[in-house]
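Of the protein chains in this complex, one is absent; all others appear in place.
Residue numbering begins at 1 within each chain, and the chains themselves are lettered A and B in the order written.
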Amino acid sequence: MFRSLPARAALATVSLIVALVAAVAAASSSPAQLPEILLSRQLAEQAAVRPGDTVTIAAEADGAAARQFRVAGIYEPTPDPVRFTSRRIEARLHLPDLLAITATPGDPSSTESVRAINVKLADPAQADAFATAVTARFPGVISRLTARAQDGSDPFAVLERFHLAVAIVTVIGSTAFLLALMVMRAEERREIVGIVRLIGVSQRFVLLVVLAEGLLIAAAGAIFGVLVAKGAEDGVNRFFQWRYDTTLVFVRVTARIALQSIALAVPLGVLAGLVGSWTLLRRDIVSLVRR
Amino acid sequence: MSAWSLAWRTVTHNPARACLAIGGVAVIGALLFNMLLLSRGLLLSFRDLLDTAGYDVRVLANEGSPIHRVPLAGAPSLAEEIGRLPSVRRVALIRTDSAVAMPPGRDGDAVIVTLIGSTERQLGGAWDIVKGATLPDEVRPGEPVPLVVSTKLAARQRLEPGAPLRIRVNLGGGASVLPALDCRVVGIGTFTFESADDYSVATTMQGFAAARGAPKGEDEADLVLVASSPEAGPEAAGKAIAALRPDVRVYSNAQVVEQFNARAFSYFRQISTVLSTITLAFAFLLVATLLTMSVNQRLGEVAALRALGFPRRRIAANLLCESALLVGVGGLAALPLGGVLAIVLDRILRAMPGVPERLHFFVFEMDMVLLHAALLTATGILAALYPIWLAARLPIAATLRKEIVS
Partner (left out) sequence: MSAPAPIVEGRDLTRVFPMPAGDVTALGHVSIRIEPGEHVAITGPSGCGKSTLLHLLGCVDQPTGGTLLFEGREVGALSESDRSRIRLTRIGFVFQRFFLLPMLTAWENIELPQAEAGATKSERRARTRELLEYVGLTERLDHRPSQLSGGEMQRVAIARALANRPPLLLADEPTGELDEATGEQIADLFDRVHADGTAIVVVTHNPVVAARAQRRLAMKSGSVVTG
């Protein structure tokens, strides 16, 4: 993406609708002859404007050099994770129309200045080399790749690490509790295990039973957990989409995430069961049955 | 024997179980504590950063936003007018732009920097000199433009005070290409607002103007920083400036913080709320499960105590004390653990591009400690309710019979 921009034009793109008049003006041109504009859903709601209405756009607060447009349609802005807290008050118009509004009178170059040029390469693998070549040939022009940085410095990589750290802490905490519950469970069955050993069942068999039970419970628990997460996914997304008036998806429980969770939870559960039963398995039979 | 003593004996009778349960509460409690710190940490840290610079009012052009600034025209005369107000102690002009810094003969070491032009020689708190000298009052004609570079840039380009450095400003307009300006590093400093992915360079306003190809000086400023007089304070100074010049926007530090709080920090507040809620629900579920299992294992004992004449409220008090011990001891241990966790999480989040290195996401507040204690206490009480109900309502005779048969 190239960036080369006078400051005034930059502000025009951000606060394009400085003076948006949401009224059907008694225009010299009929609505059908006016240039077209698309408004974001949020802007249309705020200004109570519908397709077919005529609006006036100016880049200056005093409304100088205002022009009229016909609202051709309402669009849902592409969700932008970096800007999801901002209310998407924006509009789209043809570039010549925008330049006509934002141009500085008397400065011919201002009608030819843009903030950015997006480039789609025939061979995306050449992006790095292409950006370097552009920078070399056009000093003062900054070229940035749109692909996420691989050095882990982009905001989403940082947030990913943050969430992973929180998840690790949660797993540690819940493992401690799980162990406590397994220890209690083992204590509950002390006498039964003692009786079973007394009548001749081997320690190995008891261990297998503990393992099998742990595996069943851990698998059932892990699957249940994934189902709960999937159910919560909808609730979380609805809440945040309502809160920030966006269509951005905040939580997505993918098959990969589900499998990763199960792959972590099941061995953890089995291990917790084994560790909890360890005291039973290594005690002698008499002490197991003694009250 | 009081309910506390009996609860203590019950909990310590199974040390492994108690340690694990308390450990679990401590870890979850640490996470809760961190989420509470996160809810206001960014706000507090940002406020501190702004206040550190020594200026408490900011003046911007009416257009744009605190992030995307339109330059203020006639900045020098504006600064003079503001400086004459009785509620104002000091005024500084700030300009920033993107530039490329290149050590002479080492074009391969060129990096993009943020060039800061200021009327202040040392923007008290905005940058602090660690080596060399600060910016001079005046630059004699023909002398290289003086620069203070950040420690990060100095390390990257192996710069020392006195070293030459060439600066080329990236101006808009594809066709305009300014020649690089010959500068000299006079000092190396730490910049308060420099982020992990940024390099900062400060120079005089004169130097800044020269870099932008305006040898007669810059008439514009991106930002006017104002330090209010101690007697008046930022609110009074802000009002005076707004009255003097209604064509500009005036923000106190508190207002800037509020704007950022409403927009940029919103995500972390939401995350903090969501994770705090989940953590509390988690802790409630786990403590309740633990206590319920514990009661179920001791039904015979409970029935016997009831048969011996212990009233329901005494049984309830015992269980409440047990819950309080588990959650209380765990909650106490959560605080130092939470401190360590906060350092780790803070380090992760501060790697985010654009975040000043001195900004922290987790800031210790006594209020949060109290809130943490209150939330855990409430959780402990709620978690004990079901096991208390179980124990208090159990049919004594039937339970005794069942225990004997089993």
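Definition applied: a contact is a pair of C-beta atoms (placed from the backbone, for glycine too) under 8 Å apart; a residue touches a chain by one contact, two chains touch by 3 or more.
This structure is a prediction, so every number in the text was calculated from the model and none was measured.
Of the candidate positions B:139, B:304, B:333 or B:369, contact with the unshown chain belongs to B:304. Residues of chain B in touch with the missing chain: 1-2, 6, 9-10, 12-13, 300-301, 303-312, 314, 395-397, 400-401, 403-404.
Here is the rule we go by: only the chains that are shown with their structure count from here on.
Per-chain CA centroids place chain A at a distance of 22 Å from chain B. Taken in their complex, chain B has these residues touching chain A: 14, 16-17, 20-21, 23-24, 27-28, 30-31, 62-65, 68, 70-71, 98, 112, 168, 170-178, 196-197, 263-264, 266-267, 270, 274-275, 279, 282, 286, 289-290, 293-294, 297, 341, 344-345, 348-349, 351-353. Taken in their complex, chain A has these residues touching chain B: 4-8, 10-11, 14-15, 18, 61, 84-86, 109, 113, 138-142, 152-155, 158-159, 161-162, 165-166, 169-170, 172-177, 179-181, 183-185, 187-188, 236, 240, 243-244, 279.
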